[in-house]
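Below is one structure; the comments refer to it alone.
Here the complex is missing one protein chain, while the rest keep their positions.
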Amino acid sequence: MINVGIIGATGYVGIEIVRLLQNHPEINISTVVSQNFVGKKISDVYPNLRNVFDMECEELDIDKISDKADIFVTALPHGVSKEVIPKLVKKNKRIVDHSGDFRYKRVEVYEQWYNTKHGMPELLEISVYGLPELHREAIKSAQIVGNPGCYPTCSILGIAPLISNKLIDKNNIIIDAASGVSGAGRSSDLSYSFCECTENYKAYKVATHRHTSEIEQELSLLAGEDIFVSFTPHLAPMKRGMLSTIYANLTCEKSASELIELYREYYKNDCFVRILDEGILPETKHVAGSNYIDIGIVVDKRLNRVIVLSAIDNLGKGAAGQAVQVLNIMCGLPEHTGLLTPGLYL
Amino acid sequence: MINVGIIGATGYVGIEIVRLLQNHPEINISTVVSQNFVGKKISDVYPNLRNVFDMECEELDIDKISDKADIFVTALPHGVSKEVIPKLVKKNKRIVDHSGDFRYKRVEVYEQWYNTKHGMPELLEISVYGLPELHREAIKSAQIVGNPGCYPTCSILGIAPLISNKLIDKNNIIIDAASGVSGAGRSSDLSYSFCECTENYKAYKVATHRHTSEIEQELSLLAGEDIFVSFTPHLAPMKRGMLSTIYANLTCEKSASELIELYREYYKNDCFVRILDEGILPETKHVAGSNYIDIGIVVDKRLNRVIVLSAIDNLGKGAAGQAVQVLNIMCGLPEHTGLLTPGLYL
Amino acid sequence: MINVGIIGATGYVGIEIVRLLQNHPEINISTVVSQNFVGKKISDVYPNLRNVFDMECEELDIDKISDKADIFVTALPHGVSKEVIPKLVKKNKRIVDHSGDFRYKRVEVYEQWYNTKHGMPELLEISVYGLPELHREAIKSAQIVGNPGCYPTCSILGIAPLISNKLIDKNNIIIDAASGVSGAGRSSDLSYSFCECTENYKAYKVATHRHTSEIEQELSLLAGEDIFVSFTPHLAPMKRGMLSTIYANLTCEKSASELIELYREYYKNDCFVRILDEGILPETKHVAGSNYIDIGIVVDKRLNRVIVLSAIDNLGKGAAGQAVQVLNIMCGLPEHTGLLTPGLYL
Partner (left out) sequence: MINVGIIGATGYVGIEIVRLLQNHPEINISTVVSQNFVGKKISDVYPNLRNVFDMECEELDIDKISDKADIFVTALPHGVSKEVIPKLVKKNKRIVDHSGDFRYKRVEVYEQWYNTKHGMPELLEISVYGLPELHREAIKSAQIVGNPGCYPTCSILGIAPLISNKLIDKNNIIIDAASGVSGAGRSSDLSYSFCECTENYKAYKVATHRHTSEIEQELSLLAGEDIFVSFTPHLAPMKRGMLSTIYANLTCEKSASELIELYREYYKNDCFVRILDEGILPETKHVAGSNYIDIGIVVDKRLNRVIVLSAIDNLGKGAAGQAVQVLNIMCGLPEHTGLLTPGLYL
């Protein structure tokens, strides 16, 4: 058994990682850290876990916890990471981090979009962008993995085959996406209260959302040239689920079925990517609760434009599921270990 | 008092028109027709109306009902209209129709997108597309008004000022929209059941939705040249509300505040169009239950692209509210009569 | 026009009163007070009211505002009332208050259930419990009206005719009720966040909810002897709406239709009470958005037990609608003025 510690275990991403790992056949949760609930059982905070996982939350004291695990998952509020990660690195721990801090190749891009100094730029060199479908090899031996954002995971995987195969005009890529409310985390902010969210749909951070830069970095890497995209996130009145609707102008004539073939070839080694048959579109409920990404492809022949629809669970493939997938890769385990559970549908 | 008859009064659009008109100071509902509920009180079908509006549903017998009103609102299943409208026309009745039949200038466009023969092409000449903000004058004296679709209302009003002022590239207009489930009508189709819809978000009819042609017709009229758009509808897990997110490339440099000014000028005589201050974005719950359309404008300077967000209530400004607005215009009443109620917010 | 000031206008009850009164033909909102939003427009906080009601929020300064109105509605957090009400009384203002402070005849009952000293016990003598169906006469001339709680309104009206007619055993009255989340007010408490509330149903404050004492007071008054009840509130995943399911053992044999007759007689002068036909049960969506209470009656002959179901909108008849009804009575207006709007259904 591999011992893993979870720092920030009682946030929505943290607890989803706990839920997945408590059932993992090869990974053992050896410590859970939550500053707000020190001394309380995890299952007192999330009573669905009563009798299932009752470990007590520990304080965030690196000296005390670092011996307990070889790999740490950090799911911390922005700003706290830089107090924690360097110490773990110094103790030779491997880390899967959920902040934006280790998702960038170039510190300037981070600092521009996050509008803050990067607290530990020297660590970028030993960090890897944790999208297994694109960076599996690098993840295997990485000391730090920056787990991708939910929108970037959904969007990059939706469009990567088109970029890699140079099938689209790089100048008019539009990504319109919607997320469930859990994407905002365990938040007591009024704007995420039930009465404010239910029966409501809205866009937010239009043209300014940080995930834009993550998407552009990865697409540019694939293209070998700078790619800029319009990215618009929306909030939908549901807990889990994310859908990206991606528009791009084809630079050649391709039918939907040809593109579907090409996508299937591109992802042939990726067990969590399901390319749908022609005429079938993804729905968030088909992936909610799972680590799958469903991708559907439509070609609008009138306009020679492709519309790609990709759906994930923002807490699954968009966060906790992907973290477990990354952990499996880091540990040399089969990538799907502990992750093949389908969503509930209902 | 002007007498109005409502044919198809127990569908979701029909009943919303009933709800609005029963409180209208100048219009009297003189008959309600519903084939499924002949002899039953409206308030037995929609018990929110108990003691408020208890009129009995009549059978669809034109001879019987035609004397009862001078104007008829028809909200009928596709296909039934062509049995009804010509008879009403022959009896010199004026009509506000909710099918797609009277929304088109060119019968070929209708027949192509609806994939059916048009049942009464000769009536297109005496019909007007019922979007007051664009066709107010023609509506005043029209015999038949084709009440616009919900998506076209939301999208056309969102982008019209940009097209009219020739500020955008006509070739890369993307309209991504989401609707509440009531847009599908009073449907017992499994796919609109609670368990299938809640906690789900999906696109549908991608690149093939009929409303595309309505949007293109009106934008082309405004532009004086053919305009084609990508239009993608989505279903969001809520009852009411619609948001269009519209992307277009600016052909000149304009700031958001300049565009906001321009929109305010464009809609200065339109009391239901609310152009939001810079930095404010529309939300469906701000318009749900009302006849308002809220429009927010963002300029992405990096890409010189404008993103317009427009929100309506699909049953309000997108259907029943607009029908009442149209009735007011047809009857020479102040356009806002009976329509200034704000939404409930909660 | 009668000038009314609303103190605490940006809470969920306050804003619902604003929404109702801005459309009231005889009452004018002359000032809105909100400590959190001084200087901001009401419609910046609740954008559904843009262009409809844009009054600026004032500070809570009794000297400044008291001249502006003859009647004040207070919808304040618990504890603040006692700073405000006595000053208004001294200035001879009439008050409709939404705290628990003026709902009790006996200060000991208040102090026991609220577990606090009553701040202004001397004012109880000039206050009236604002349930129009039971205390209409007293409300007419009251200086202070304690607007009833939502659960008591729904429950007392559901069972009053049985108590008054001495048809039930007073010892086994069970009231099981469910409320929408807006009952908790405009709260940023985590437990009312979307992700915690949606897809969840739970009881809370079992056997200890304060509203129990309000219900018992009024039923005891009607019975002429002490009545104790079991009252269990539940939280249902919806915004608005409340349903009480009330169980009592009949002390004689009565059929449902006999009881329905008796209820109709009892409430014959009460325009907001709708007694449903036999076999018809109330649903919260039939009253949501309105000031109606729907009551359905079932007799279980096997057990000679009556089950009464009563539904209101917790923000309507359960709070803001009732406040407007009370204002109408206090001002000598027809009781239904500005209140006959049905709910939206959808």
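For this structure, a couple of remarks:
The first chain written gets the first letter, and so on, giving A, B and C; residue counts start at 1 in each chain.
One rule holds for everything that comes next: a residue touches a chain if its C-beta (ideal position, glycine included) is under 8 Å from a C-beta of that chain, and two chains touch if they have at least 3 such contacts.
None of these values were measured; they are calculated from a predicted model.
Annotation: of C:G241, C:G321 or C:P342, C:G241 touches the absent chain (contact as defined above). Annotation: of C:R186, C:K285 or C:K317, C:K285 touches the absent chain (contact as defined above).
The hidden chain makes contact, of the residues B:K82, B:R186 or B:K205, with B:R186. Although one chain is not shown, part of chain C still touches it, namely residues 172, 174, 176, 178, 180, 195-196, 198-204, 206-207, 228, 230, 232, 234, 236-241, 243, 245, 247, 249, 281-285, 288, 298-300, 302-303, 305, 307, 309, 311, 346. Residues touching the missing chain, restricted to chain A, are 12, 15-16, 19, 22-23, 46-53, 182, 199, 239-240, 271, 274, 280, 283, 285-290, 292, 294, 315, 340-346 (touch as defined at the top). Residues 12, 181-182, 186-190, 192-199, 237-239 of chain B touch the missing chain (whole complex, contact as defined above).
Please note the rule applied: only the chains that are shown with their structure count from here on.
Chain A and chain B have Cα centroids separated by 38 Å. Once the centre of each chain is set as its mean CA position, chain B and chain C turn out to be 37 Å apart.
One inter-chain figure worth recording: chain A and chain C are separated by 46 Å, centre to centre, where each centre is the mean of the chain's CA atoms. Shown for chain C are the residues that touch two or more other chains, namely 12, 182, 199, 239.
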